[in-house]
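With one protein chain held back, the other chains of the complex are shown just where they sit.
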Amino acid sequence: MHDTRRTVLKGIWAIGALASAAAAGLLSPVRAFAAWNKGAFEAKSAIDAMRALGMSSAEDSKAIQIRAPDIAENGAVVPIDITSDIPGTTSISVFIEKNPFPYTGTFDVSQGAIPYVHLRVKIGESSPVRVVVAAGGKHYTTAKEVKVTIGGCGG
Amino acid sequence: MRLAFVVTLACAALLLASCATPPRDYRPDALSLMQRDFHAKGIAGMDRLNEDSVQATCNKSQDNPPQEVADKLQKEQLAAVKWPADGKLLGDWKAGERIAQNGQGMAWNDKGGVGGSCYNCHQVGPRESSFGTVGPSLYQFAKKRGYSADIQRYAYGKIYNAKAYNLCSQMPRFGHVRALSEQQIKDLTALLMDPASPVNQ
Amino acid sequence: MRHALVLGLAAAISAAPWQQAAAQAADPTAAEFDKFREIMEQDNPAELFEAKGEELWRARRGPKNTSLEQCDLGLGAGVVKGAYAQLPRYFADVDRVMDVEARIVHCMMTLQGFKYEELAKQPFSSPVRTPEPVSLATYVAAQSRGMKIAPPQNHPKERDAYETGKAIFHYRAGAFDFSCASCHGEDGKRIRTQPLPNFTKPATAIAAVQGWPGYRMTGGVMHSLQWRLNDCYRQQRFPEPGYASETLSALLTYLTVNASGHVYRGPGIKR
Partner (left out) sequence: MADPMKIRATLQGDVADVRVLMAHPMETGQRKDAAGKIVPLHFIQTITAQLNGKTVFNADVSQAVSRNPVFAFKVKGAKAGDKLSITWQDNKGDKRTDEVVIGAGS
């Protein structure tokens, strides 16, 4: 399990490891909710979006739980439950790597919420769902593959 | 007098319990209601509500007509099959696979016939795991039955008019109603009969 | 998903989750779907339409500027609680059996002054528009959540509707020789990967009723049973049945009476 996550992670990271290390030092690890981050939301790859958010140096973590179907009944509505057990978690970000615009959102739990969120998303084709958690000035990540199937009949 | 009255009452009670009368046939009620309530839309005209001889026979007998009636109608249906003039029954199995996958055609929002809807009801090729189970599996169709001219003719004929072989089969009569062209039926026949088709691997 | 749109053999009414589990116990894909069904049902966007329907029920609307609060759904004027569980039923004022949407349309016409032609023009939901009878039916159905399905069969016309509906269900015609029973008359069949519950038997007929009206994930729209039957007939390659017509009320009587005794769980969520 752990190995799989590592491999997925490496795949994404290969391109931008250097740039992201630099970016991480410059940007505040706690996301400021000043403005909707257009650059990140319009990025066409997960790594570009993470870079725009200053999250691309995230370390692999087992303390983040993603509960999502292995095979989604309908890609238009895929339920995702995310819980972070990392002490001091301040935000949870979601990336659907194969979507045209992978960055799906950031949930700020630093002001009085528990590090948990449930959301439902559109997944265009089978894809890893990547989660990045900000905690104690650092970023942590894990991912879960969700398969999207061909439907039944048109009815 | 009194006795007669009692008897009449008893009869009425029996009638109310509906044990003295044969069950009422609701088909005429159903038909007139549908004739009144449906309307033509797109290519789906009101004539589609009319039963042809095969449909009527199957409807009236709950898909279980007397053997001699079925035999006679099957013969008529088989006689109406138009076999290819060039005598060739096998087209391109690759085109056949695409037709088998396609479930469109003949509905009120379609222009005409399009696909064969085969996977909706049958397992066909080995690579498609999303297949229905209303009809039997067609995987290894010719590998199991042989590649003879007779089996080729059966496959073509069955796709053209399933009712020519089994009167109340649930399968549509794709050639008979012009839902599929001669070439499309050849391609589907190839999908089932070509030794190179994935179906026979 | 693109794929799903082009498939279309025949009338498939999606099975309720437990039916799917029963039909495909050995299928790991179905088991995975079921695991997440409960989550989906817990927070179902159908509730938004239920709320909308309640608002519409109480609002003064139409040429007569009246609310629907005096609409008689079978249990007396204005009684909504439990009414859906006893529909379709016979209504003396129209001398026919009506299903929930037919009755709502009737009330919108008689109480509020709407015209049938207007209501029947675009009666089904799209991503941008949910017709009012659909939201209203969702509201009315939700007020029978947890109740036993018990459409009456006391009036002769209710029994006639059942028998006529049964005959309609089994009527094979059209370009593909299909009837409703072609897909929903046998146990354990499926179209592509979708289970085809047998509606002729009480144990499985509940799948025709449970979960309707339903929020459909594909397209994200709320649909009623009127829509479901309409789309079944499209895929059956028939001409189009009239919206809220007696034919559909009869068919719904047959299906719902077969499902009698099961507990209705409220508006649902569909694939």
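Here the chain labels run A, B and C in written order, and each chain numbers its own residues starting at 1.
FYI, contacts are C-beta pairs under 8 Å (C-beta built on N, C-alpha and C of every residue); 3 or more make two chains touch, one makes a residue touch a chain.
Small disclaimer: the values here were computed from a predicted structure and weren't measured.
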item: Touched by the hidden chain, restricted to displayed chains; value: A, C
item: Which residue of A:Ile64, A:Ile96 or A:Val146 touches the chain not shown here; value: A:Ile96
item: Contact set of subunit A toward the excluded chain (per top definition); value: 33, 36-37, 41, 76-79, 96, 99-101, 103-109, 111-114, 116-123
item: Interface with the undisplayed chain - residues on subunit C; value: 42-45, 47-48, 51-52, 126-128, 215, 217, 219-220
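Here is the rule we use: only the chains that are shown with their structure count from here on.
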item: Centre-to-centre distance between subunit B and subunit A (centres being mean Cα positions), rounded to whole Å; value: 50
item: Between subunit C and subunit A, distance of the C-alpha-averaged centres to the nearest whole Å; value: 39
item: Multi-partner residues of subunit C (each touching 2 or more other chains); value: 6-10, 190-193, 235
item: Touching two or more other chains - residues of subunit A; value: 149-150, 152-154
item: Residues of subunit C that touch subunit A when the two form their complex; value: 1, 3-14, 29, 32-33, 35-37, 39-40, 43, 190-194, 217-220, 228, 231-232, 235, 271
item: Subunit C to subunit B touching residues, read off their complex; value: 6-10, 160, 163-164, 166-168, 170-179, 182-183, 188-193, 196, 234-235, 237-242, 245-248, 250
item: Residue numbers on subunit B that touch subunit C, as the complex places them; value: 24, 26-27, 29-31, 33-34, 36-41, 44-46, 48-51, 54-55, 58-59, 62, 102-104, 106-109, 115, 117, 119-121, 130-134, 163, 170, 172-173, 177, 179
